[in-house]
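This structure is in C-alpha cells; I'll ask about it shortly.
Shown here: the complex without one of its protein chains, the others still in place.
Up next, subunit A:
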C-alpha cells in the first residue's frame, strides 16, 4: 500500500479543486461528501500504508516515492518526492485522521453558514498542503507546504470576512508568521550554498562532516530554522498571532491552530534535528523558549474569559512543552506529546465549538454554566479532554506524554533543574486554568439555555477523539509502570533516542509523584475558587496584573509601539514616495511648459506678427552684433 502514498496527498487536493471549480453549483450535501470523503479516504489510505510500513519493515527503513523532477536549474534540482518514515507517518496519521474527524464535525457545524463549499475548499487545501509539508523529501517542497498552510490559515481565519476584525486577525497571523518564514527562507539559502542540495537526507548526512559542533554557520542556520519554527508554532517571541486566530470558525481552530499546522515548527526541528545537535547553544535556546512560552501562555490562559482564547493560550503552552522536549533532545517525547495533544486539543475545540454553537455564539465562560446536565455528551468528552490537557495522573493520555517531558527535562543530558521547575509550574497552571474552564462552563447555575443539541455528525467525531484522548497514552508507559515503549520504539527508528542520566526507578517515581501532585493541586485550587461559585454573568473585573496577563503579557502593545508605530510613521513621511519626486518633477515641468506655450498660441494674428518681428530683430541683432 505504500505505493499509494501519492494518492494520500492527491485526494485532498483533488477535493479542493473540484469544490473550488464547481462548488457553487453543488448542493451542500455533495460539497460535504466531497470535502469529508476525500480526507476520509486519505485517512484510510494512511492507516493502510502505515500498517504496511510497520508490518513489513521492522528496521523502519524510510520509503521514498519520487514522482517527478520539479525544477532543474543551476544545480538546484528538487524532486516532487515523498519521504515516509516513522516521524512523517505519525504526522500524516494525525493530520488525516484528526482532519477527517474535524471535517465530519464541520459538515454539520457549518451547515447553515454562507460559503459552505468555500469552507471545505480551504479545509481540503489545508490538509493537502500540510501533507506536502510533512512528506516532503526536500526543503523546497517542505517550504511549499509551509507557505501553503500559512495561506490556508489566512483564508480560514478570515473566513467570516464581512467582519473587518476577522480580516485584521487573518492579516496579523499571516504577517507575524511571515517574519519566521523569512528567517526559514534565509536558512534554506545558506543550506543550499553549503551543500548544493536541498534534499533533507543529503543535508543531514553531510552536515556533521562539514560543520564542527558549535561552529558559527551551524549556529546561524539552526537559529534561522528556529525562527521559522517559532513563527509557525506560535512560540516566544512570535506567539501573538495565535489568540487572535480564534476569529475563525471553531473547526478551523481545532484543525489548524491546535492539532496540525502550529506543530509544523515541532516537525521542522525534529526533522532537521542533526543541525540542532550541531549547534548545542541553539538547542538550549529551543528548550528555554519552550519553557518561557509555556509559562507565559499559561498565565495568560488563566485570565481569559473567552473559552476559545483559553484554549488558544493552552495550545501555545502545550507547544511550549513540545519545544522544551525538543530542546532537551527528547525527540520521541515531543512527537508523542504532539500526537496526544492533537487528539485532546482537537476535541476541546470541537467541544467548545459545540457549546458556542448551542448557545448562539456566546464565548464568555462567565455567561455559561450548568451545561453538565443539558449537554451530557459534550460534557463527558470535554471532561476527558480536559483531564488529558491537565495531565491528571494514570487515567489520561496527556499524563503519560507530559510526564515524560517533565521527567526528561530534568534527567535528559541537556536538561536542568530550571527547565524541570518551569515545566512543573506549567503543569500546575495548566490544570488550574483547564478546570477553571470546566467548572465555569459545565457546573454551577444555568445562565444560558442551549437552543439546540449537537447532532450525530458532531458527536461521533467527539466520541472517537475522546477515546483516543483517554487510551492513546497506554502505548507508551514509563519504566516503572509496565515499561511500554511502542511509540518511542517506533519513532526511534528515525530519530535518536534521548540520552539520559539514569537515576533509577525510585527517583523516577518521586518525580512522577511530584508531577502528578502539581496537576492534582491545580485541579484542587480550581475546585476551591470556581466550583459552584456565583460569579456574575459578565466580563470579570481585572486588576492591573490580571490585565497584563489577559493581554498576553502586553506583547501586542510592545510590538505595536516598537515596530508598527515607527513603520506607520515612516510610511506617513514617505507617503509621496521619495523616488517618485523626480518623476513627478518631470511631469510638472512638462505641464508648466505646456501652459506657457499654449498661452502663446492665443489666435491673435497681430500678436504673432509682432513676435515674428521681435524674433527677426533679435536674430539680426545677434548676427550683426554677436
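Operating definition for what follows: contacts are C-beta pairs under 8 Å (C-beta built on N, C-alpha and C of every residue); 3 or more make two chains touch, one makes a residue touch a chain; residues count from 1.
Just so it is clear, contacts and distances are computed from a predicted model.
Colleague: Which of the following is the UniProt-recorded protein name of the chain this complex doesn't show: "NADH-quinone oxidoreductase subunit K", "Lactate utilization protein B", "histidine kinase" or "Deoxyribose-phosphate aldolase"?
Modeller: The chain we cannot see is recorded in UniProt as "NADH-quinone oxidoreductase subunit K".
Colleague: Kindly note down the residues of subunit A that lie in touch with the hidden chain.
Modeller: So the residues of subunit A touching the unseen chain are 601-606, 609-610, 613.
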